[in-house]
Every structure is written in C-alpha cells, then in structure tokens.
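Here's the structure, in structure tokens; my notes come after.
Just one protein chain is left out here, and the rest sit where they should.
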Amino acid sequence: MTETVDEFRTRARAWLKDNMPPAIFDPWDRRAEGRRDVERALQRKLWDGGFAGICFPAEYGGLGLPVEYQHAFTEESAPYDMPYGINLPTLSILAATLVDFGSHEQKVRHLPAILRGEELWVQLLSEPSGGSDLAGCLTRADRDGDVFVLNGSKIWSSGAAESDYGLCLVRTNWDVPKHRGLTMFILKIHQPGVKVEQIRQVDGSMEFCQEFFDDVHVPVTDVVGEIDDGWTVATRLLTHEREAVGGGSKYTSGRFVGHDADSGDNTLVQMMRGLGLERDAVARQLIGEAHARQFVSQALVQRISRGVATGKAPPTSGAILKLFAATNQMRTIEIGVELAGQAAAAWPVAEPKTAEQQLSEMSLWRQGLSLGGGSNEMQRNIVSERVLGMPREYAADREVPYREVKRTGG
Amino acid sequence: MTETVDEFRTRARAWLKDNMPPAIFDPWDRRAEGRRDVERALQRKLWDGGFAGICFPAEYGGLGLPVEYQHAFTEESAPYDMPYGINLPTLSILAATLVDFGSHEQKVRHLPAILRGEELWVQLLSEPSGGSDLAGCLTRADRDGDVFVLNGSKIWSSGAAESDYGLCLVRTNWDVPKHRGLTMFILKIHQPGVKVEQIRQVDGSMEFCQEFFDDVHVPVTDVVGEIDDGWTVATRLLTHEREAVGGGSKYTSGRFVGHDADSGDNTLVQMMRGLGLERDAVARQLIGEAHARQFVSQALVQRISRGVATGKAPPTSGAILKLFAATNQMRTIEIGVELAGQAAAAWPVAEPKTAEQQLSEMSLWRQGLSLGGGSNEMQRNIVSERVLGMPREYAADREVPYREVKRTGG
Amino acid sequence: SMLVSEADGGGSFSRHGILDAVLVAEEMGAAVAPGPLVPTNVVAATISRHGTDGQKAAWLPGLLSGELIGAWVAGDGAIVEAGAQADVFLVTGADGAQRIVAAADATVAPLGGLDLVRRFARVDVPVGVGESIGGDGERELLIAVTLQCAETCGVIQRIFDMTLEYMGDRYSFGRPISSYQALKHRMADNKMYVEASHAVTSAAARAVADEAADVAVQVSAAKSYIGALATEMIQDCVQLHGGIGVTWEHDLHLYLRRATVNRATYGTPAAHRDRIATALVGAA
Partner (left out) sequence: SMLVSEADGGGSFSRHGILDAVLVAEEMGAAVAPGPLVPTNVVAATISRHGTDGQKAAWLPGLLSGELIGAWVAGDGAIVEAGAQADVFLVTGADGAQRIVAAADATVAPLGGLDLVRRFARVDVPVGVGESIGGDGERELLIAVTLQCAETCGVIQRIFDMTLEYMGDRYSFGRPISSYQALKHRMADNKMYVEASHAVTSAAARAVADEAADVAVQVSAAKSYIGALATEMIQDCVQLHGGIGVTWEHDLHLYLRRATVNRATYGTPAAHRDRIATALVGAA
C-alpha cells in the first residue's frame, strides 16, 4: 500500500528531527570553505535515511514519488540544514538531464552515486568567447576510434574545482550550421589534460572556474544522447536550469535553491532594526516592498510549476521564473543599499560581518543571478519568442557552416 | 551700432511690461477653447512691437539676431502670457523647415505672415497605417501638368482644424525604395477636397486631427525642396521637432514649449498642500524627486543646445532632449498619481478642477509626449544609431521598390 | 453573492466562496464591467457572518438577488464606492466598531471620478444611527482588496492579450512590430508581470479562504505589488499601441481608468506596504 503524502510528511518530520543539524540562518555561511564536504555528508544522511532523490526514478536509486512528496519534505526540512548546494546544479540540472537523456548504463553508473553525495557535477557549456551564445562553442572533439580527443576551454562553471564530473558541450562537426555539429559528453574533471582555474569575483569569492582541455581522451560511451545532436541535450539542460534557478524544479530538496536565493529579505529586516529605522516611513516602504516581492516570488513558482506540470503552460515558462528571480534579486539588493544609507560606504570591521557590510558587498555581485544560468536577455528572448510566439530574432549564423561564422576577435 | 544682449533685454523688459498680459499659471487653461485666437493676437503684438521672430532671418520679417537675444527675451517674458502654442509646431518646426528648404518666393509669401500671427501651420506626416514609419506613407500625389493631385489621409496633426497651412509628405514615385519616392508640399488646409476630422483623446480633449484628401490640387510651385527628395526635408523637419519638443529650439519665444511642458511640477506642490502632506516623509521624497527632475531637465536643454550649437554634439542629439522630456513627463505624472492617493479615484465636482482631478485625468494622457513628435522608441533608435554609432536596425523595406513592401493589413 | 453561506441563501461553486468570487472579479476586469463588485460582496459577507436573524432577513435576500445594493463606509467616508446607489451601508468606525445603516439615514454626496461607469460618493453617517454588527473591518478589507486585485488581474490580462495581438498585425518598416527586440523584451517583462500578478492574487485568495495566519501580509503583498505595476504596464501597452492608444475610440483608456481607481482605493500600495512593515518590525 502506498504511503500518503501526509503519512510521508509525518515520517519525514520525525526523521529530520533525529538526524539533521539545525538550519544555517545566514546565507553567506553557506558559501564558506569546507561547505561542500559538509553537504556531501548531509546528502549521504538523506540517502541512508531513505529520503534522497524523492522524485528520481526508483530504478536508479530514487524514490520515484510525485512532486507533492518532495514539497512536503522541503516544507518539513525548513528548520534543518540541508545540502542546498547539491540541489543546484548537481541534482536539479545535471542529474535531471541524465535522467532524460542518459543511457541505462550511464544512469546506473552515476545517479545512485550522485544521490549518495559521492559525485558532484557541473555544467561545462559557456566559453570565454561565447557569452550567451552557448551553441557557438569552439571547444572541439575529434574522433579517434573509440575515443574523442577534446581541446579548448570552458568558463563560468560553478565550483568545478571541487566537482567530480561535468556535462560538456563540444563541437564535433564544423561543416554544418552551428546547432547541428555539437555533442554532449560526460567528462571526469580530475584527469590528465584538464586544468581548472578559479575566477575571483568582485566580492572576492571564488565560486566560478575556467577549465582548459589539452588532448583529453573521452570514451565514445560517455556521449550523452546522439553524436552531433548535443544541442538537443543542452536545450533540455537549459530548461532544467531555468526551472531550478527560478525555484520550480522537482529535483531540489530543501528551501534554499540557487545561491543567495533568500534574496536578503531577512538581512534587510535585521539591518533595519540595527540602524533603528523601524519607524522611518521611507524605510518601511522599502521593507514592505521587499517582503511583498518574496510572497510574489513564492506564488509565482507555484503557479508556473503547476502550469508546466499540467501542460497549461509551455515548458519554456521556466524562463519567467528565472527572469523574476534575477530581477527580484536586483531590486531587493538595491532596496538594501538604499536602506543601508551611509552605512553602505564604511563599517566597523567585525566578525560576523554587519548586515550593512554583507548587503554592500553583495551589491557588487548583484547581477550574478542575472548573468548565470542564462542571462536576463536570453530569458526575455525565450519568453517573447517561445512562450508568446513573437517572431525570432535574426541570427547571422543560421544555416551557415560554422567555420564561416563571424566571431568575437575574428 | 548693434544693440547688446543686455540693452535688448532692458528694452524687452519695458516693452513686455507695457504690452503683454500676465502669464497664465494653469497649463490646462492654455488648452481652452478660443485660445488659438488669443495667441494669434499675442503674436501680432510681438510683431508690432518688433519682437517677433528674434532668430528668424531679417530678410523674411525676423530680427536675425543670435540665440542669446532669444534666451534673454524668453527669460524676461516669464511673467507674461505668450503665444506658446504658436511656438510649437508653427514657428519651431514648420517655419524652421521653411527657412532651411523653402524657395525665396515661398519664404516671402509665408514667413512674415507667420510672424504676424496670420498663419498657423501644422505638419502632415503620420498616416493611419504607418505609426513611426513616416517614410512608409501611402498618401499619393500624381502629377498633372503644373499641378499634383493628392489622395490619401494624414493623422495626428496637432490642431489642424484651426490651422491654415501644412507641410505634407506624400508619395510621388512607387517604383523606387521608400525614402526616394517622397515629396514635401505646402498644403492649404481649408480648400475643396480636404476634410478635417477631430480625434477625441482619452482625456476628452480634441487636440489632434485626421485629414482626408480627395483629388486635392496642389501647384508644383508649392513643392518644398526637390520632387522625390521630400525625405531630406522631412528629416530636417524631424530634427527641428526633436529640438523643439525637447526644449532646445532657437525659434521658440517664451518658456512653455510643447504641451504640458510644465510637467505638472507646480500642480504637485499645490496638491501636496491641498492634501496636507507637507510633513509626510514619503510624499516629501516624491516631490523632491519631481522637483530635482525639473532642474535636470532645464540643465540638459542648456547642455545639449550648447553642444549642438558649438558642434561638440551631433544635431541628432536633440533626440536625447525629446526622450528626456517624454520620460520625465511619464515619471512626473506617475509621481502625481502616487501623491494623490485615494484622491486620484474620485473628487468633488468643482470649478476650477482640483489639482488631484487634473493630475488624474492627465495620467490618461501620460504617454502623449512619448508618442507625439517621434515616439520614445524612435528617439532611442536615433540616439543609439546616429549619436552613438551603433549598427542600424534591419529594415525589411530597404532597397526594395515601395510597391512591393509588406504593410499593415497587407 | 458567493461570500454568503448556503444557510443564508448564498452559495458557491467550490468550498470557498472567495475563490469563486475571484474568478468573477477577473471576468469583470476583463470586460471593465460596471457592477458594484466589492461593496455588495463585502456587505453581504459581513451580514452573513455576523448579522442577527433580523438583519439577515432584512438585507440578504435583496443583496443576493441584486435588488438591493450595499456599500461599505470605512474611515471618514470621503470616497465610498457605489455610495450614491446603495440601499444599505456597512459602516466601520475608526475604532473598528461596525454598524448597519439604511441609506436613508445617511447624507450622500455623489463625486466625480476617473472611472466612467463605477461611481463613488461622499457618505456622512450621523453618530448613533443604525444597528451594531460584529467584525472590525479587517476581514472586510481583506475581501475588498483581494477582489480588487483579482479584477485588476483581469484588466491587465486583457490588455496584454490585446497588445500582443496588435503587435503581430501592425507593420512598421516592412516588419511586424512584434519582431523588434526592444519591444519583445518589454512584452516578456509584461508577461512576467501578468503571471506574477495572477500568482500573488491567487495566493492571497487562498489565504483569505483558509484564514491563514499571515493572511493580512499576503493580501497586502498582492495589493502593493499589483497597484502601480498595473497602471505602469497599461501605460506601456498604450505606448506599444502608438497614437491610437490615447484616443477615446480605443478601449485602452477604460482599462487604465479602472486600474487607476483600483490602485487608489481600499488602501494605496504605499498604505499596504506600511501594513507589511508593521507585521515585520512593528507599528510606525
């Protein structure tokens, strides 16, 4: 007999209480050093307790349950620390894409390991020359018998240095238009020929990496989907990414999805109290707006997720969520800077950092969510063209063999 | 010996005091019925006093003085009622274009009459099917000996019903790309074959008109510029329009240029007092912003006008002024609606109207300035392409005989 | 009315009347229908919830059949929707005490207003007249704002659809204007606004139906998000329509009038943001 959602919820509540450590209130602590190992251990706990991969197929280590069970678990998990960082990108983007396009052997080899916290994954799509034009990639793979030989470079991969595998999009055919000459590979990060460099961000953090490939050998069995049809896989991966970053993935477990998804709402309240602005009419307008936006954000995730699940909204509607999440982050941090006033400029050096300092430093990185995971501009293209059906933008590289296309610096 | 600016100013101050009636504070009164006749009389007074057309060529009835004299006169005229409505479009757009492209005979015939207040002019460019695409006009003129025969329709002409002449852009050649088959005509409004219908706007006012042409005969001598080269004339006309609407024309006399150019700043202060919001912190932020924008607006007009005059900025920079004026009006009226609060919804029926009622009704018409005189979108095209030199937008109708181009409803 | 219990002669298509009323409100918004949506619902709901048998018998049948019109006089009564048309007033005092007052016992002065079909009046109710009734104006406000937000959702959905269609039909420079990226991006934003508005309104309606603990904040979140966004989005659609958008003949202004009135009444967005602040950091 199947367990109902309510029964599942009750059992989860008890298990969480006995097994998981308390939640980390401060979102910045979730970017601390050593956090990745903590999360691997937390994910292992979920696995051991039988709560890992609630919506993943049972055949590959998941529970195979409908999304309502995941929502119940996420609600119950709110008071506890969870492997938020494994949600995104490993579970909700990479593992999700493997579920859709991986071969049976690939799924058996990787999905259970992922759900045990043993494999962290990363997407290897963007390139230094490419920006939003992911299909315009120049990293190449040349076939040599049963292996492909990779050369080139990828960038903006989140936490690649501490990850184990990646899905890597490369060009395998230069004589066809750009979308038709790409192949998606499973790529082991730590192997000869792969060099990973961390990129320092404006706030001093090191979340992103650039990878350099020098004659890296990849077996043909690590091709995901068909050879030269990697764009189909990448498109699905991007759909999963939009849903995940927007907060609508069924594969995430726990409330915080995406970095800084809290949007600093709590930080704002904390700061307002710290600055004694509780009765300042203008500050009250700002905090009221920020808090209202949090409700809108949650409601929108529910509406769009349900719409996509029931087929009322096209799958590309995830772009609406991503766009809202990113623009909401822009606005919330702007509200924070405005609230902080003079305190945004300078602060007493203290540990832990004051809310003003956190906000002010976060403002440097405000566009992060608007750039990563498909820029706001790309989301607006998707919404207008694929959700609303407006005419496609003119692309100068359509139907032209890729070797003839104009590129940056070319 | 030439009179200095200061001497001119002193003489103007005395003359204004003795001759001109006091200024009309309320910008809405300037749209009252009968206002046009009042303005014709005011313009005639300026002429009789020797202060009409300060920057117009002396040969055609103007004073032929540099712009500093006009600025001085405008400053001195602030306390007095002036023929603001004749500034725009008659003086600063239509007469300005005649100065640039009219034949000697055309100038002699019309410019002095305009400066005496005897001729009000209107631009006849937009068409019902055309929107921003002014060169895509369908009104046609077919040559028959010494005359052209006009058929078609123009729209969005400001006050055409009460005007005397128009500059009318029509297609004279259908076998060349669209910009190369147009001709600009001087068109008498009140003549057989011309029907003028007023358009009722959202606020109930009747500023704009649509004209219908049915076999209207126009002599070849009324062609302005060259036959089939009307786009050159139209381009200059549009440059004058942008400058004028943005507030940077040397041909306007008196402070209020363009409709509602006051932007409701005084109305906002009046409303704030009326609603007792002087000490409301949020209201104070709003009025502070609105007032700051007024200063920015004035300073920008000065900067850009000087830049264009000295050649430091391209003439197309007028688009920046137009865009600022229009977006500033949007924001100022939005501030007004926010300030009005509940009072924007309903009000005691009273004469004169309360500031809240004025603001609320004005908000219906908020986009007027953003649409008329070249939409904000066209100004952004001009700024990006012609001021900043970014690549031109793809136009599907370039280099194609106009009869083959796709059109609305086609 | 859907907010009146079945025992009192009301009824609803689903368990929660408010969820059905929200659907009706959206339809009214899409059609800029004149009817007194909020007032009659609020008055009937309060009588059904708190009224004596006598009060119910006196007013509910008429309100339900549409023969009688109710209006809600909150605060100083300076702007009361349907005030001049109403047969009965629900009066909420500054202290939250509520009364049912027959229209004949109040002084009513019709007002001019922005909405051409939905009218307002100033209503002065003498001290002491009318019969006391339960409730304190809070649930009344929640219902009013929720319905109002739903109506505005209907308005902006309709305007959005109308504009999208227009942009496909209209050619400029040989291309449909829907092919211009700058305009496409604005429509993408507008789509997001419409979806977000629907979403937060549905959430608020569910919170009202469930009498959720944070219902006040949820409803205020809806109003403070939608209030000025709706008018701004309609203005953008006016802009996308070009000159025709500011003519009397085109329906756009009817929707703009309705959205502006909805923004301004039952608490401005600013007032609702302040309510949220009160929940977060205490009263000002």
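For reference, chains read A, B and C in written order, and residue numbers begin at 1 within each chain.
Convention: a residue touches a chain if its C-beta (ideal position, glycine included) is under 8 Å from a C-beta of that chain, and two chains touch if they have at least 3 such contacts.
None of these values were measured; they are calculated from a predicted model.
Asker: Could you tell which one of B:272, B:333, B:364 or B:405 touches the chain left off the display?
Answerer: Here the residue in touch with the unshown chain is B:272.
Asker: One chain isn't shown here. Among A:72, A:155 or A:300, which residue touches it?
Answerer: Result: among the candidates, A:155 touches the missing chain.
Asker: Using the document's definition of touch, tell me which of B:44, B:180 or B:291 contacts the absent chain.
Answerer: Considering the complete complex, B:291 is the one touching the chain left out.
Asker: Using the touch definition from the top, which of A:100, A:162, A:228 or A:377 touches the missing chain?
Answerer: Touches the omitted chain: A:377.
Asker: In the full complex, which residues of subunit C touch the absent chain?
Answerer: Counting over the whole complex, subunit C touches the hidden chain at residues 180-182, 184-185.
Asker: Under the stated touch rule, tell me which residues of subunit B contact the chain that is not displayed.
Answerer: Contact residues on subunit B toward the absent chain are 269, 272-273, 278-279, 281, 283-285, 287-289, 291-296, 298-300, 302-304, 320, 323-324, 327, 377, 379-381, 383-385, 387-388, 390-391, 393.
Asker: Write the list of subunit A residues that the hidden chain touches.
Answerer: Residues in contact with the chain left out: 126, 130-133, 136, 155-156, 199-202, 204, 208, 282, 330, 334, 337-338, 340-349, 357, 360-361, 363-368, 370-372, 375-377, 380, 393-398, 400, 405-410.
One rule holds in what follows: only the chains that are shown with their structure count from here on.
Asker: Rounded to the nearest whole Å, what is the centre-to-centre distance of subunit A and subunit C, using the mean of the C-alpha atoms as each centre?
Answerer: Between these chains, centre-to-centre, one finds 38 Å.
Asker: Quick check: what residues of subunit B touch more than one other chain, meaning two or more?
Answerer: Correct list: 282, 394.
Asker: Considering subunit C alone, which of its residues make contact with at least two other chains?
Answerer: Correct list: 175, 270.
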